[in-house]
Each structure stands twice: as structure tokens, then as C-alpha cells.
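One protein chain is absent from this view; the other protein chains keep their places.
So, chain A:
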Amino acid sequence: MTLCQLFLQPDAAYSCISELGELGIVQFRDLNPNVNSFQRKYVNEVRRCEEMERKLRFLETEIKKDELPIYDPEDNPDAPKPREMIDLEATFEKLDHELKEINTNADALLRNFNELTELKHNLTMTQGFFDDAEMAFTPAHNRNQRDSDDDQVQLLYEYSMISHNKLGFITGVVPRERMVAFERMLWRVCRGNVFLRQAEIPELIEDPVSGEKLHKTVFVVFFQGEQLKNRVQKICEGFRANIYPCPENPHERRELAMGVMTRLEDLTVVLSQTQDHRQRVLAATSRNLRTWQIKVKKIKAIYHTMNMFNNDVARKCLIAECWAPVSELDRIQLALRKGSEASGGGTVSSVLNRMVTREQPPTHHKLNKFTQGFQNLVDAYGVATYREINPMPFVLITFPFLFAVMFGDAGHGILVTIFALWMVLKERSLKDKWRNQEVWTIFFGGRYIILLMGIFSIYTGIIYNDVFSKSLNIFGSSWRVRFGDDTLAKHDSVMLEPTPYNYTRSGDYRQMFSGTPYPIGLDPVWQLADNKITYTNSVKMKFAIIIGITQMGFGLFLSLWNHLHFNHRHAIYLEFLPQIIFLACIFFYLIILIFYKWTSFDGSKATDAPSLLIHLINMILFSYKTDPPSAAVFYTGQKQFQTFLILLAVLCVPWMLLGKPIYRIVMNKRRANRGVVLDADVRDTDTEDMLDDEHSHQQHHQHEVEMSEVWVEQGIHTIEYFLGCISHTASYLRLWALSLAHAQLSEVLWHMILHLGLSMNGYGGAIASFFVFMPWSSLTVFILLLMEGLSAFLHALRLHWVEFQSKFYKGEGYPFVPFSFRLLLDEAPVEA
């Protein structure tokens, strides 16, 4: 990783940055950190981009309103040239304006349409009133029919004939729910001096003002005089009744009605044409919408980046600073050349100049989709310091393995593997689905981790011989029941004889164990045993200790690798050696004892078998009793050898505590004698290391470190390591604890739920099994797979972060975040 300076011609700058964005391997530094974002050079361009984005968002909402599909482009378009930006702006402006116009027109037309519809209904109904009145005029009808209705009409007509001019009327439309109140109000206000007729409009019509569909009623109010007219008008306004003028002359009414009909037909045609036009515009837009959005995003990103540059007026160029991996410098040069050519510059091309600095570069790991997930797990605790060992390749295997040791059920492992396989095989189609569901994105992002966890779980499940809490007997058990029938009848339970040869020197020995262990995993007989847990506790605890110490030792050797890489020779002798000797003396010795006990003591000597925990404690306390046989010495020279080991281990403590500070003191004295030395300290032998004037304020003051700081730091490291050795070893016992919990939960689910259905006979049993499967399977998924899985995941992660990585990992770096269009577009959440 090197710091580079780019000198860009202003005209070529845009296309160069565009090429670098496509390449995606440089991280730009902000050279104007104190400048307000409104005072930067390209703030206008950024503002224009934001305006374009706003217009695109508006277009997108309109497209979504009409539920048109938006076409997703296969590959991302390149960033457009600067002149293209003006074209894009013009296009968006035109579309925006057009769409707004269409919308306003459509609204106006719709309102007009609704008013005319109401008017039409109005005319039809009032036509009915006046027709009745007309009919009443013919005398023959009049004399024969005597209902009150006709009376009213006759009365009305006679009255109107007499004082034709004075009887006024108002027609209008009012919502049906307000009709009763309207009538009552009219009656009260006008003191009964108005005459109201009403007819309901059968269908729902849209209110012109509010746009909702309501039931409405047509009414006509007859009154006499100006005052009443005013009152009626005010009441109509108050009840939001729409008043429509209605001519008295029947001819005029008919003409008006026909005019309204034609206008309505015209309006319908115009409305549908407007909608078609809108659809066409939106459909055309939807095809290009995503492409435009990507282009605008890229332009904005380029101008944001260019805002970080330093504008050198004297040399008439832009200066940029960026971090770039050394191995990619050729590609970057190529990209710069391409950019300069693309912008039509036959003149000076852009220049890349490597700078040297004492600053710590960002940490960059080359990853692919498989390793990315595991790197995230490691980075969540801390990003690796520049150039130290990345634990990820090791975590890739040990994390799923330790998870599997705690999860250990082949049946559950198969379910997890199937789920992970589905996610992995359907990667492409599932990548963009459900992007808003955070839980799903977490699971999907970790699909490879889950796949490995599942595969290892199947393996550990086979070794634990646990498939949904049942054992498989593939190779034949090594145990047989050789008790006589009378013994079996006398006792409730029997314990099988573990020694595979006659040690009793009497005749009643029967061999029940074949002497050969079950080839793969735990013998199936233990599933039926009452003392299964006692047996498996022993082996799981021992394995947990073995794997824990092995992993910690492995971590120590990684720290050795780090020391060798950074050329810290002194650290090897003053830190690594005491650490490994301490670990070996106490804990590697313990592992050897475990293997010795496994191979040397069988059932005949069961009471004499040493308890390793007691021996470890006695070793540290220097107490060697002979009282219980399990605490007695079991090999010659044990006391002397163990004393020697403990003394050696105790020696390591001051070795590590005092070693490094004394070394520092000696080095400081040597340096003081030699005078101020300019060349690099032993610590940072980065080969590209020279002084950089501009960044001298960030120089490492390593040769002037406070001694008190060194003492304190070393004291902390020493205590942390030695206490940690013991506590971390015990911490690995969680591998045993969680696997026990998982096995017990699984067994409980079987015995309490599934067994109920499976143990019933006949047809009832079949039906019961069917019903019992649902609670069993849902509890399996939610408790055992999800809850236990999450728990085992968390504990395995903790074991790696704390117990493993504390042996070698510093994690004080910062991540390399390159300027990459692909990253930019991937991160943008899809507005679904």
C-alpha cells in the first residue's frame, strides 16, 4: 500500500476519475478537510446532480403509482461525459414539466367531468319534477286522481300560473347523508315557507371537490321572494350542496341536457386520451429510469471526489492524494492514460507520483464472495493492523468447526446445510430480494459461513452418534449383554463389564466389551445407558481442553510469524519464548497426561486411575499425597519432573515482565550515545520508509517512548497472558457445556413430544404421529436450530475473538475503502 499523488489536468480530471471509479482500487484522501461543503469547487455540479435525482425520484413515484414495471439494466452503464450531463438535465426537465402538465390537466378534466355528471343527473331529475307538473296541467288527469302528490303538484302549478315570476327555485345536488338535516334546516330557517322535492341518484358519483365517490340526492327548492332565496342559498352553501342553474323553459332544459351529454362524451374521450398519453410517457421513462439513476449517481460521486482535490492555480492542475496497493499501480497508470485520451487531451497526460510517508496505510485484503463473510467476522472485532497476519484463513475452518463441536447433531446439521445450500445455489436470484428485511440480509450475507457450519455439524453429529437424539448402529456395537437371565430378572438395571480380558482370577468373568472401539464415533449402546452423560462428559471435556490448548498454541506460533515478518528479533526471545514455554510446561504436559491416561488405564485398574484435575492442582501446589489412589503418583519420577516444569514455568513470568523494558532501556542508551539518528528504528523496517516533510507531525515517536509507559504496558501484557492462559483454557470448556445442552434439549423434545405419537399403536398412533409432528418440528427449528445455533455461533465467535486472537492479533488498523462505483451502487438500498 503506498500513498500516491496524482497531478490531473482540469479537463482530463473528470474522465480520469471516472476510469478510476470503474477500477475501484484507490482510496482518495480529503485534501480540503477544513473547507465547508458549500465552499468547495464543484458544489454547483453537485447541486445540479441532486436536482436531477429529485426529478428522477418524482418520476419513479409516478411510475410506481401506475404500477408499471421498471426495467433493470443487465450491466451498469459507464459514467457519462460532462457534456452529456447537460443533455440529461434537459431531458429530465422536459419529462418533469410534461408529467406535471399532464397531471394538472387530468385533474382539471376530471373535476369538470364530475360537475357535468352531477348536472346531468340534476337535469334528469328536475325534468321529472316539471313533467309531473305539466301532466297535472291536463284537466282530465287532474279531476280523476286525488292523491296528495298530485294535489301538491296541482297546487304548485296553479300557484305558479298565478304568480309565475315570483316563484323561484334552486336545484342542486347534496350528499345523501346530509339530506335529512338539510331538509330540517330548510324547514326551520324558512319557517315552512319553502317546498322541497328530492330524488336520489342511484349510482355512486365522484364529488368534484373532494374526489370521493358518494351517494347523492338531487333536490329542488321552491320559494317566493328575495329573502328566502338568500337564506336557501346560504343553507346550500353550508351543507356543501352543489347548485346548478336550471332553465325554466322545457325546451331550454332539453337543449341543455343534450349539450351536457355531448360534452360528457367529449370529456370521456379526452380523459382516456390523456391517460394513454401519460402511460406512454411513463412507459418510455421506465425503460431508462434505472440507467439514468446509475449515471447520475456516478456523476455525483465523481464530483464529490473532485471536491476533495487541491486546486493548484500556479501549476494549473488538480492535485489528488490517494492510497493504492503497490501491485495495482500499473492498472492505475493505464486507467489514467485512458482517461486522459478519452477527454481528448493530446497534451500532457496525468501523472502519478509515489509519495513516502510514515503514516499507517489502510489495511486491504483481497477477498471474494466466499471469504468476505469470514473477514467481516474478524473485522467486527478490529481491523488488522497494516501488514500483520490476517486470522481469516484460519478462522474460516476453525470457527465452523468449533460451532459444530457445540452443535453436534447430524440431523440438525443436515437441515442447516440444506438451508445454506439453497441460499448459495440460488445466489443470483436471491441477491436483490427482500433487501429491506435486515434479518434476511444477515442470513444471506453469511450463507457460506452457515454452509460450512452445517457440513461440520454433520461430521460432529456422526462422531457424537446423534441424529435428532438417536444413535445409528452402522458397524455393530462393541458391547454385548452377557448377563444370565436370572441376574437380569433380579435387578432393575445392570452395568456391563468394561475389561476385555479376565482379570478377576475367578470363574465368573464374562467379557462384554470386545476390546475394539466403535470405528467412527460413540458406540450406539451408550444411547440406551443411564450413565451416558457421565461417560460423554469425560471425553467432551478432554477434547475441549485439547482443542483449546492446540488453538492457543497455534495463535502463539502466528505471533512468532508476525515477529519474523516485522523483524522484531528481540520480541521472539523476550515475548514468544517465555509464552510458549509456559504454555508447554503446564498445558502441553496436561495434554500428554490425557493421552497417557487414555492409553494406560483400563477397567481393571479403574479405581486407581488418576484424576487429572487433582494432579494438575497438586502439581501447582507442590502437594503429593498418596491418600486417595486417584491422587497418587502414577509414574516414576513424576514428582521431580513436575517440580521442574513448574519452576521453569514460574521463571517465564519475570522473563516476560522484565525482558522487553530492559531491552528498551539498553536501546535508548545506545541511541543516546550515538546521537540523534535519522534512520528507522528496528521496529518499522518497511522498505519504502523515508521521511515525508508534510506529514512529520504524525511521525512515530518510537525512539522517545516514555519508560514508565513501557513498564506499565509490559506489566499488563504479562498479567494478561499468564492469567489468560489458565482462564482461557477453562473457557474452552464451553464447548462441552453447549454440546451437552444441545443433546439434552434434543432428547427432551424426542421423549416428551415425538415419542408420544410414535409409541401409540394402530391407526390412532398414525393420527397421533401426524399431529405430534407439528410441535416437534417447530420447536426443533425455533429452539434447536435458531436459538441454539445462534448461541453456539456467539460462543464460537467469542472463543476466536478473545481466546485465539489475544495471542497474536493487534487489530489496530483501519479498513481500505476504495472509490468504486460497484461498491457505491451495491450499497444503495433499492427503494422497494
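Here is the rule we go by: a contact is a pair of C-beta atoms (placed from the backbone, for glycine too) under 8 Å apart; a residue touches a chain by one contact, two chains touch by 3 or more; residues count from 1.
In this text, contacts and distances are computed from a predicted model.
Here one chain is missing from view; checked against "V-type proton ATPase subunit", "Carboxypeptidase O", "Protein TSSC1" or "glyoxylate reductase (NADP(+))", UniProt names that protein "V-type proton ATPase subunit". The hidden chain makes contact, of the residues A:Tyr71, A:Trp187, A:Tyr535 or A:Tyr814, with A:Tyr535. Contact with the undisplayed chain is limited, among A:Phe543, A:Phe588, A:Tyr663 or A:Trp711, to A:Phe543.
Of the listed positions A:Met261, A:Ile418, A:Leu488 or A:Ile592, the one in contact with the omitted chain in the full complex is A:Leu488.
Considering the full assembly, A:Pro498 is the residue among A:Pro498, A:Gly715 or A:Pro815 that touches the omitted chain. For chain A, the list of residues touching the undisplayed chain reads 368, 371, 393-394, 396-398, 401, 405, 459-460, 463, 476-483, 485, 488-489, 491-498, 511-523, 525-526, 528-532, 534-535, 538-539, 542-543, 546-547, 550, 595, 598-603, 606, 609.
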